[in-house]
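Once you've had a glance at the structure underneath, I'll fire off some questions.
Showing chain A:
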Amino acid sequence: MSVSIGSRLLLLTGGLLIWAGLFLFSYILAALACARGFADSAWLGVGVVPLGLVLAAVAAMAGLLRLIRHARRLGARVQHARRLDDTAGVSADVARMVCLLAAIAIAWHVLPVLISGTHC
Partner candidate 1 sequence: MHVARSLIAAALAAGLTATAGAAEQSVHAPASAAAQSIHELGIAMYIGAGVITLLVVAAALVAIARTGRPVRAGWFVLGGGIVLPCAVLTLLLTAAIMVGDALSRTALAPVARIEVIGHQWWWEVRYLPPPAAGTELGRLLARLCGAGVAERARAARDDGGAVRAIVLANELRLPVGYPVEVELTTRDVIHSFWVPALGGKIDMIPGRVNRLVLHAERAGTFRGQCAEYCGGPHGLMGLVVVAHEEADYRAWLANQAEPARKPAGDLRVQGQAAFLRAGCDECHTIRGTSAGGARGPDLTHVGSRRTLAAGTLDNHVGTLAGWIADPQNVKPGNRMPPGKGLQGSELRALAAYLASLE
Partner candidate 2 sequence: MRAAMTGAIVAAVVGCGQDAHRGAVLAADARAGQAALYAYDCGVCHRIPGVAGAHGAVGPSLEAFGKRIYVAGRLPNTQAMLVRWIIDPPAIDPLTSMPAIGVDEAHARDMAAYLLSLR
């Protein structure tokens, strides 16, 4: 039972946990880049830090898409089974909405990097 509630809570919060992971990664990367002075270093003409941040954001967005697909399948399965209880259906919906919030947060998260680069 505990496994089941654990994975259910993970499904519900998954989208934003991905955001949180990206946030933590960026925060550490930015702190190190500015403290250790490699914020402006480039590799083949592309800034290392912006590249890292954008790639991480793309990976996060891909993670969100997977999660949304997973939730949609769960929701469809519930509908198909015509179960009277809607817990899985609610969870699937909520999980997708949380993913939407996470997508907005991630988009805004990389906006500054795209506009003004990564100088300290």
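Candidate selection criterion: all candidates are chains of the complex that A comes from, given by their letters.
Methods note: a residue touches a chain if its C-beta (ideal position, glycine included) is under 8 Å from a C-beta of that chain, and two chains touch if they have at least 3 such contacts; residues count from 1.
Treat the numbers as computed from the prediction; the structure is a model and nothing was measured.
The candidate from 1 or 2 that touches chain A somewhere in this complex is 1. Contacts from chain A toward candidate 1 in the complex involve residues 100, 104, 108, 111-112, 115-116, 119.
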